[in-house]
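I have placed the structure first, in the form of C-alpha cells, so that the comments after it can refer back to it.
A single protein chain has been removed from this complex, and every other one stays in its place.
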C-alpha cells in the first residue's frame, strides 16, 4: 500500500462536550466519504479536567491531550484549531490561533458580543490575506435539504421573495421544574434561546435567500423565571420540592421577532425552548412570486417545494427526499432514500473547510458572516429594550465577501 | 304525516355572495342532522340586483326576494336577520334589526371600527335583556377539531400555557399581477389580511385558551403596492401588460404581530395573503407545561395532540381524527373516519344558534366577544402606526359574558 | 319570482338507514350547487317500521311514506327509485322498478350473487334502450381527488402502469368483544369485508386505471370467529363476560388478494375490519413508468402525485389539495383550500345522475360495471375455496359500455 497519501491536516480541538464529540466524528469521517486534498489527523484534545479528557481523547481518537489551550495554539505541529468551548472564550482563543497562523474553525455563536465579534472578524480578514482560513460553525447550512433550498432560490425557483417564516422550537424548558444550568445564566451563556438557536435561523435565512436582514422588531421573554438549583435537585428535595431552592433565570427562553429584508419583505422569527412537543423543529418557510420552500429539521432528509408555475390543478407541495445524487453532499453517501443524520452536517462542514484550505480559498460562513448574525441578534435585544420598536441592524464591513465550495 | 312539527324560525338573509351561499346551505341543513327546537324557514333573500337575486333565491331556497334590506328588518313574518353584507353596512342593519326585535346573526368582522362595534355590542346586550339573541359569525369555532381543542384546554390537557403560535396563510396575492378588487381598497374593505383572516385566529386563540390578549406589538405591510386595475385586465392588455393601468393597494397584505396573554405568555401571530402555496392554512399551535395542540385547517378533520405526561419514550404528536362520536358535532354525521368539510362549520353554527334561541340563552360568540377581537385588531394597527411599540388592548365591557351550547 | 323552474325529478327512496340519510342529503343539495336540467323532489320514503319512518321522512324532507316498497315502484308520480336497502333485496326491487320504467339508483353491492347481478345488468341494458337509466352507487368515484386521479391516468401522467396497491382498512372488529351484528352473518350480509369495502377498491382501481382485473389469487379469514350475541351484551353480563353467549361469525373480516391486470401488471389488494387504528383508510397507490399516484380517504381532499419526468433532484410526491377550480366538482363549492367531506361524494353522484337523465345518456357506473366488480369478488371467493390458486374473472358482456359526464 504505497499510494502517495495526501498531506495531513493536523487538528487541535479545544473543548470536549457535545460539540467536541460531533466535531471529532466529522474529522475522522470526512475524508472517508469525500475526496479531500488534505487528510485530517487528530493531534491534540484540550480541556480542563485531565481525567475525563484522557477518556474523551481515547474515545475520539486524539493522539495527545492538554489542559492548556495555549499548548494547542502554540504547537508547531498543529495546522488547525477547532474551538468548541463556550462563547465567552472564543475571542481570546481565536485571536491567538489566527496570530499563530493556524486555520480556525470556531463554533457558533462567534462571540458573546458584537464588539468581540468585530475584533475576530477583523483578525480573520487580516489572516486570510496571509493564507490563513477561518470558518464559523453554522453547521446546519450543510444539511443537504437546506443547501438544496439555497440552490433553488439562486436558480429563481421562488421568484421574487414575498414572505419568510423561521422558527427554532425546542421544549426542554417547558417543564417549570427543569433544573437550572449555566446555559440559563447571562454571565456565562450571554444569551438564551435567541443566541443559541435563534442564531441558526437568522444565519440560514440570510444565507438561503442571499438577502440581509435590515431591521428588526423583537421581544424576549422568560416565561419561567426561576428554576430549581441543580444542587437542590440532587441534594435536598425532589423535582419541584417546596423546600428546594430556586434560582433566577437571567436569559430569555423565548424570542419573537419580525424582520425586514430588502424590498419590504417581512419575516417572522421565533426561537423558543418552551415549545412543548417540539424537539428540534427548526422550520423555515419561504414564499415567493413563483414558488415556495418549506423545511423542518425533524424531517431533515426532506425538502418541501411548491412550484407556482406548474399547470393549474397540479400544484402542491412536493416532498423531495434530498438523498439523490443531484442533491448537495448526497452522492458521497448511500443509495437514494437511505437518509442521513444530524452528524452529517458536521462531516460536510469539515469536508468543505478542508477543501477550501487545500485550494487556498476562504470558506463560508466567514467570521464576517457570523458577525452579521451577531449584529442581528444585538438589534433584537436593542429593540426589546426599546419597547419592540423597529431597530436597524448595524452595517456589515464592506470588505466582507464569501466564496463557497460545496463538497462533491 | 301528522307529527307535530316544531315551531318555525323564519329567516331573512341579506347579501348573496359567498357567505350567503354558505349560510343558506347551513339553514337548509342544520335541522336535518341536529335535533333543534325550531325549524328554520328561508323566508326572504335581500340583495341589490334583482336579476341575480332571483336566481340566487331560487338556488338557495328562499320564498321571496327584496332589494331593500329594510323590508327584511320590518317584516313581522321574519324572526331572524342574517347579515352577510360587507362590514361597512353591519352596524346600520344590525341596530335596526335588534331594535325591531329580530334575532341577529352577523358575519365577521362585526364592524369596520371599534366605535361601531361598541355601539352594536351595547345594542345586543340591551336586546338580550328583552330575549333577543345575537351571534357574530366566527364560524371556525365550530370546526370539530377546534371545539375539541378548547375542551382539551379546559380539561387541563396542556397544563400551564407556555407559548402560542397562530397563522392564517393564503396565497391569492402572491402573484403581483393578481388584479385589484374592492377588498384591497381601504374605504370599502376597512382592512386587509389583518381584519379578514387575522380576526379569525385572534378569536380562536382567545376562545380556545380562555385567555384574553392584553397587548400587542404589530407590523403591517403591503408587499405588492400596486395591482392591475380590473378594467385594464379585461380591456387593454393582458396580465402585467406595461400599458395596463395599475392602482394602489391601500390595505395590508401581510400582518405580523406578537401578543401578550395573561401570565407573561407570548404568542406569535401572522395573517397573510402572500404565502405562496398555502391555500387556507389556518394553523394554531399551543404549548403548555403538560401538553401541546396543533391544528391546520388544510387538514380540518385532524387535531394533533401531545401529552407530555405520557411515559417517556412514548410521547409524540398524536393525530386524532376528530370524527368520533366523542368529538364535538361529529355524532350527528357519518361513521368514524368519514370527514367533514368547510361548510359544516356553518351548519354547526346555525344549530347552536337555533338551540340557544329555542332555549332562551345567549349564543356565543356574542357581539361583546366580537368587539374584543375588534379591539385587538385596532391595537395592532395602533402599534404599527407607533413603530411597533407594545400597545395595550382596550378594555372589555365588564358585563360581557358568554353562555355556550354545543349542538349534540 | 316567476323564472321558469326546471322540470322536477320525483324521487322515491327505499330504506332509511345510514345510506338513506346520505342519499336524501344529496338529493336535497345537488341542484343548489350544480346546474341541473331537472330539479329533484323528495316524494316518498319507504321503510318497514312506520314510526321511525315518519320521523325519518320529516327529517329527510320527504312528502309521504309507505311501508310497501311496491308503492314506490308503482306510483306514476315517481320518476326515479333510489334503492338503499340491504343487498338481498336489490334484485327484486330493481327489476320491478326498471320494468315500471323508473330510473334506478341502486346502492352497492349491486346484488348478493353474480347470477342476480347478471339478471339486473340485463334488465338495465334493456331499459336503457327505452330511455330508462340506471346507476350503481359506487360513490367514492365522485371523490374529487379520485376523479382527478382517473383524469391524470387518462392523460398519461403515470405512463405504463407497473404496480397497483389498494387497501380498505377499518378497525371496528379489532376488539374481539365487539358485538355480533347482522353484517357478520352470511345469510343476511352475503359477504364480509370483501363485499362491503373490498368492492369499492376493486371498482376504483378498474375505473381509475381503465383496466380490468383478469384473474385473482385470494384468501379470506375470520380472525375473530365468535362474538358476543347482542342480547348477551345488554342482558346478562358485560363485554366479554364469561357467562355471555357468543355466536359464530360466518363472513370474513379480512380479505387479501393479488390481481393480474392487463400486460402482466400485478396488484395487491386488502380489505379488513381488523386494522386497529385505521378508521376509513381507503388507500390506492398506482405506480407507472412515468409517474405515480397515492390516495388515502382519511385525507380525502388530497391527492399525492409523483412526476418521474420532472428534472432529477426535483422529483417527489406532490400533495395536491384537490380544491382548485380545475379539479372535478370543486368549482361548485368553496374557495381553494376549503375542504369537502364524505357526503359530497353522494351529492356529486346525484348531480351526475340527474344530468345524465336530463341529457338522455347512460350514467356510470352502469349495472354492467357493477356486475364486473361482482365477478371479481366471486373469483376471489372461488380462489380462496381452491387453496388460493389463480382464478380467472368471468367475462364481461360485450355490450357493456359507459358514458360518463362529470358535473361541472
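Quick notes on this structure:
Here the chain labels run A, B and C in written order, and each chain numbers its own residues starting at 1.
We take it that a residue touches a chain if its C-beta (ideal position, glycine included) is under 8 Å from a C-beta of that chain, and two chains touch if they have at least 3 such contacts.
Every value quoted in this text rests on a predicted model; they were computed, and no experiment measured them.
The residue touching the chain not shown here, chosen from A:54, A:70 or A:89, is A:54.
When the whole complex is considered, the residue among A:38, A:97 or A:300 that touches the unshown chain is A:300. Among A:70, A:250, A:280 or A:361, only A:280 touches the chain left out of the display. Considering A:341, A:360 or A:395, the position touching the chain not shown turns out to be A:341 (whole complex).
Even with one chain removed from view, chain A keeps its contact list with that chain: residues 1, 3, 5, 18, 22, 25, 28-29, 31-32, 54-55, 57-61, 63-65, 170, 172, 278-281, 297-301, 321, 323, 333-344. Annotation for chain C: contacts to the undisplayed chain at residues 158, 160, 162-163, 165, 167, 171, 174-176, 217, 219, 221, 223-224, 254, 256, 258, 264-266, 268, 270, 272, 274-278, 285, 287-292, 294, 306, 308, 315-317, 387-390. Mapped onto chain B, the footprint of the missing chain covers residues 148, 305, 312-321, 324-327.
Assume only the chains that are shown with their structure count from here on.
Taking chain B out in thought, with all other chains where they are, everything left is connected by touch in one piece.
Among the remaining chains, C is positioned farthest from chain A, on the basis of C-alpha centroids. Ranked by how close its mean Cα position lies to the mean of all protein Cα atoms, the top chain is B. Here the chain pair with the top count of touching C-beta pairs is A-B. In this assembly, the C-alpha centroid of chain A lies 54 Å from the C-alpha centroid of chain C.
Residue positions 278 of chain B are each in touch with at least two other chains.
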